[in-house]
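Complex shown without one protein chain; remaining protein chains in place.
Each chain carries a letter (A and B) given by its place in the written order, and its residues are counted from 1.
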Amino acid sequence: MLKKPKSILIIILFSVLFLSPQVFADGKKIDLSSYKGKVVVIDFWASWCVPCRKSFPWLNKMQNNLKTKGLIILGVNVDENSKDAKNFLDKYPANFSIIFDPQGKHAEYYKIIGMPSSLVFDRQGNLVEQHVGFKEKYIKEYENTINKILAK
Amino acid sequence: MKMKLFLISISLLLGACSSNVKPWERGNLARAEMTFGAEGLINTINDHVYFSKEATSGGSSFAAGGCGCN
Partner (left out) sequence: MQLMKKNNAFALAAASLMSATNISSVSAADWSHELNTFIYNESDGRVSDKSIKYSGKASLNDGDTLLNLNLGVDILTGASPTGALPSDGKTQIITSPSGGTQTTNTSSTLEKAPFNDKRFSFDVGLNKAINETGTRANIGFSFSKENDYKHLGLSTGLSKEINNKNTTLAIGLAYSADTIDPIGGTPRPLSPIGTRKTLSSKSKKSIDMILGVTQILSKNTITQFNYGYGKQTGYLSDAYKRISVIDNNGNIVNNIHEARPETRAGHNFFAAIKHSLNNGNVITETTRLHADEWGTNSFTSELKYRMALADKSSIEPYVRFYYQSAADFYTPQLSNEKALPSYASSDYRLSKFSSYTLGATYRLKTSSKNEWNLTGEYYQQVPGGLNFGEDDDDDNSSSGKTVNNPGYSAFILSLGLKF
């Protein structure tokens, strides 16, 4: 009987040790203060993610066409080795800004649930739309969402 | 003592199961060599040979794993 509380303590200790990465890590927010007044799309991508590669031409197009309307696209790369990302960009260039997040701290902060992930912030800096994955059949939807937020 | 060991093992097991790989951490798992079912025809060939020359067959891997994208 005396041993019981000790066992429970050990179990709690182990559980805390294993659960801690999930519970205690917060990640790092991306500072959007310099983009006030703009609509910001944060897009999480990686060199090993095939749909991400497919989304690049579309992201480039959106950035080009809607820059004057105040659209800023930030591509956040989560490759653990940023060199892989740079090799990828040599083959598939981006005309939007790239942020390197090799330790996934930004991904952690925004609790990304799949790759790729897109987060849309309105001109006041509030997160208003989010989607996971990139599929051609939803391109119209993605564009409508962005245009709607740009119009506000 | 036995009960203590058993409870510790269970919590370790649970701890191991709760190790959850995040979507952005799957770069390594996305490689073909880390994916089940991506080995190509050499696996099919070997399976055929063993089926023909041995009495038992089947029970090989499903295609699974990968980057988990989309």
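Remarks
By our rule, a contact is a pair of C-beta atoms (placed from the backbone, for glycine too) under 8 Å apart; a residue touches a chain by one contact, two chains touch by 3 or more.
The shown structure was predicted, so the numbers you read here are calculated from the model rather than taken from an experiment.
Though it is not drawn, the left-out chain touches A, B in the full complex. Within subunit A, the residues in touch with the undisplayed chain are 49-51, 53-54, 113-114, 133-137.
If you put the missing chain back, the residues of subunit B touching it would be 16, 19-23, 25-38, 40-42, 44-70.
Note that only the chains that are shown with their structure count from here on.
Rounded to a whole number, the gap between the C-alpha centres of subunit A and subunit B is 28 angstrom.
Interface residues of subunit A facing subunit B in the complex, by the touch rule stated above, are 3, 6-7, 10-11, 14-15, 17-19, 22, 44, 46-52, 78-80, 84, 104, 107-108, 112-117, 133-135. By the touch criterion stated above, subunit B contacts subunit A in their complex at residues 1, 3-4, 7-8, 11-12, 14-16, 18-20, 22-28, 30-31, 67-70.
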